[in-house]
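Following: one structure in structure tokens, then a few remarks.
All protein chains but one are shown in place.
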Amino acid sequence: MAPFTQKTGLMLTRIWALVIKEFLALLQDKKSRFVLIVPPLIQLIVFGYAATFDLNHIPYAIYNEDSGFASRELLGHFQGSPDFQQVAVIEKEGQIAPLVNDQKALLVLHIGPRFTSDLLLHHPSPVQVIIDGRNSNTANLALNDVNSIFLSFDTNWAADHNWGGFPVQLAITSWFNPNLLSRWFIVPGIIALLTLVITLLVTGLSVAREREQGTFDQLLVTPMTPAEILIGKAIPGLVIGFLEGGFIALVAVLWFHVPFMGSLSALILGLFLFLLAAIGVGLMISSLALTQQQGLLGVFLFLVPAIILSGFATPIANMPELVQDLTYANPMRYFLIIVRGVFLEGDGVSLLWPQYWPLILIALVSMISASWLFRYRI
Amino acid sequence: MVGSPLQFLDVAKKFKRSKGEVQALQRLSFHLAYGQIIGLLGPDGAGKSTLMRMAAGLLLPDSGQVLVFGIDTFSPDNRIQSQIGFMPQRFGLYEDLTVQENLDLYSDLQGLNKEESQKRQQELLALTALDPFSKRYARALSGGMKQKLGLACALLRSPRLLLLDEPTVGVDPIARRELWEIIKALKEEGTTILISTAYFDEVERCDEVILLHEGQLLGQKTPGEFLSPLSNHTYLVNRKDSSRRQLQEELRFRQGVIDARIFTEGVRVLCMDLQIHPASGENWVPVPPTFEDAFVSLLGQKNVLADSPELPTRILPRHEINPEVVIEVNELKHFFGTFEAVKGVSFQVRKGQIFGLLGANGAGKTTTFRMLCGLLPVSAGILRVAGVDMRRASTSARALMGYVSQKFSLYGNLSCNQNLSFFSAAYGLKGKERRQRIDCALQEFQLSDYRDVNTDDLPLGIKQRLALACALLHDPLILFLDEPTSGVDPLARREFWQRVNGLAEGGVTILITTHFMDEAEYCDNLVLMSRGEVLAQGSPVEIRSKARNDVCSQPSMEDAFIYLIQEHEAVIRRFS
Partner (left out) sequence: MNSQRLRGLIRKEFLQILRDPSAIAIAFVMPVFLLLLFGYGVSLDSKHVNIAVVVDHPTPETSSFLGSLQQSPYFNPIQYPSIRIARQAVMSHHVDGIIWLRSDFSRNLLQKKLAPVGLIVNGVDANNARILEGYIQGVWQNWMNQRALDSKSPLLAPLQGQIRIWFNPALRSQDYLVPGLIAIIMTLIGALLTALVVAREWERGTMEALMASPVTMGEILVGKLVPYFIMGMGGMLLSVAMALFLFKVPLVGSFWVLLLFSTLFLLAALGMGLLISSVARNQFVAGQIAIIVTFLPAFILSGFIFDIRSTPLPIQVITHLFAARYFVASLQTLFLAGDIWPILLWNGLALIIMALFFLGVTWRRSHKRLD
């Protein structure tokens, strides 16, 4: 027993030394300390506000050829809605195009001259909506808002003017996010986004840099085993990732008021496994690279698709099959489901198991290949 | 003195470092005469590179004036740059361009027209013997060839002033000799050449020498003038019953002795005054002084070594000395792809030996060395270090080894103390023992003043000391030193060798590679490699005797090196 404990003791000393050294190397230098701490915090706040799909104050213009009260009532619905903001009233057909082209108005409501009289005769009456489709998503959402205003006008009109039985409506309930705030969706995603970036910055160049400066050889001639080097290099990323990830999660709850419904342990376990997977990938890229430049390119080539194809902004389900299959190798995909599940859906550990094990698998595969590459990549 | 090729008037220059400022040059004034070769010599951090860069107009003085052919370097136009040729320390070549393309680029930058440039390039290619390699990528050239190409690029416009910043660092003796042939030819053409160097034999070839120390001018004289005060101060000492190393240790601390160095023929001594202090059994023979003696006598007193008489003691291990074989290499091979970099090398190293690995650039010595340390896998053959087969259990062997790499690879943004702490723990030292060893190391290697300085900001000589200290923390049985003195100034080199000698006395086995042939003399045994093969093996005397022929009756180590390698290459050429 004694030699065994002595051996582990030695091992722990060596790993501890490497951890201390990595921290010093990362945090002692003013520039790199700054890079690791300040930009993520700024980005957290800026992106938290910037990354939104929610439309408010949709700029619209009115082209009303009808002088009757029905058109005024319809316009009243628009003017009363906080979602819409009237920017212009126009009198000629020709004025529509410049307004839309120059993005002064997202949509133009065109009410024909016979609007009120048609309605009073119980004829369904057309209203033209011209909408700028350049940003298809914005156009889509604006159309939804227009439709719901139309619907409420219809309901009122039908009730007041004896239009007869009004058709069955949809009663819509949204679970987990009743007001459909996209911030609730995006801000937890930012936890994953920034944690991934930081972890890759910490680990992605660490081996390549030592290789270029020759210190990696120095490390390899010590009695340290590749596993010890791996652990020593992983711990700083883990600690920094945990601190920043935890902090961002706190900001999400306290500043952005995203509800936290699920279990804290499920989130912690998820963050831990996600960090392991990200560190593994980072160290693998880094030990594959012979120079820092290659390391940097590698980080970029992993980071960019990992973020865009993670479901952070656009749903994975919308991707073609082949691309969807690719996302199974992306640790961020799983972590996004975990954070959003824990924050909004109130998930616990047991429900998230299908997300945990792929992360463990990615971490294992990448770390084992990284430690093999330490010695055999020359 | 208007129109001197280079004139410094009361020049001062400071640099900002992470902690405080460094005064690189202070109140420096000198001027160069036309058409001479001027050597620039000084320890690390003396300001040699700063001086060179200021002469090229790349740095501006904080105060004072630098005039190149009478033009102030402050002047914004590029008249200066079109009259000088400058070769920076790393040659400034584009490694991914061919020899021809590098030349073309610099011809364009120098504004040569097509005919001029073609003619000049032909001349230079012939001069540097790079003709056959014009299509080769610069990165595929050997160190010596790179240096010649760098020189050719600096020479395209036949500069009137040529500045060479340590052009011979890390270059083998053959290439050095060739470079000096070129420099002499340039002098014939009337070019003024300022060359900074760490080699004393090179300094002796200069017309005039500028000695720089801590940013100040110590002297500007001809080599002869530097040497003349030292005549009759130098001796070669021998004693029958003791080894050269023991004798040197004794002589070094004797009253009136400034310096004692090991030579094959005995120990060279430099005395303070004309009185001789022979002890019984010693044989003192007067020898002519060399520039190294002059350098030591001018700078030696300022050297810290002089104040610490009992240098290597506590930290240095005392291993039993016996003729046990510590490193055994048999038919060792290494392949990079299909290229056989090491072709069946065999040798043995005994305990307490200093074993040298010599060879031209690209001879396969670094590859061999890396296999010995366990950094490269062995392709074929037997390799045992301390009785452990490196092909299987290299981890256990690594605990017995210390390693100092070519670039003194330390963590640049960590302080001395942090580096020592890290490496001590990486070798498994703990608690009180660890603290003691670190304290010892700081003391023994005189690093206490630098304990909180970031390694990046240290002069090269101190870095080398720290690297050695880090490698010795765990009391290794075998020490691997890969070109540990490349680029280090002469004083630091001597200090280094004193430590290494002390270690060998203590029973540590030392394996070393070097380009300095005088260092080869310190070794007990040598292996000379070329193109992956062993050319010669034996003690320095044995190796030198192999080169003895009609032309050269007393070949120096350098002569032997050049002779053996050229002969080998001639054989290869004959058979291919």
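Chains here go by letter, A and B, matching the order in which they are written, and residues are numbered from 1 within each.
What we mean here is this: a contact is a pair of C-beta atoms (placed from the backbone, for glycine too) under 8 Å apart; a residue touches a chain by one contact, two chains touch by 3 or more.
This is a predicted model, so every value here is computed, not measured.
Enquirer: Per the definition of touch given earlier, which of A:L243, A:L264, A:V304 or A:L364 contacts the omitted chain?
Expert: The missing chain is touched by A:V304.
Enquirer: Return the single residue from B:Q89, B:S158, B:Q216 or B:Q406 that touches the missing chain.
Expert: B:Q89
Enquirer: Of the residues A:W184, A:F216, A:F256 or A:F274, which one touches the chain left out of the display?
Expert: Within the whole complex, the residue contacting the unshown chain is A:W184.
Enquirer: What does the interface between chain A and the hidden chain look like in terms of residue numbers?
Expert: 31-32, 35, 39, 43, 46-47, 49-56, 59, 74, 98, 100-103, 106, 119, 122, 124-141, 143-144, 146-147, 150, 153-154, 157-158, 163-178, 180-182, 184-185, 193, 197, 201, 205, 209, 292-294, 296-297, 299-301, 303-305, 307-309, 313-315, 317-320, 322-323, 326, 337, 340, 344-345, 351
Enquirer: Name every residue on chain B in touch with the hidden partner chain.
Expert: 15, 53, 56-60, 78, 81-82, 84-97, 101, 104-111, 137, 150, 153-154, 163
Convention: only the chains that are shown with their structure count from here on.
Enquirer: Let me have the rounded angstrom distance from the C-alpha centre of chain A over to the C-alpha centre of chain B, please.
Expert: 56
Enquirer: Using the touch definition from the top, list the residues of chain B that touch chain A in their complex.
Expert: Checking each residue of chain B against chain A gives 370, 373-377, 395-396, 398-399, 401, 403, 405-407, 409-414, 418, 421-430, 470, 480.
Enquirer: Any idea which chain A residues touch chain B in the complex?
Expert: The contact residues of chain A facing chain B are 9-10, 13-14, 16-18, 20-21, 24-25, 28-29, 213-215, 217-225, 376, 378.
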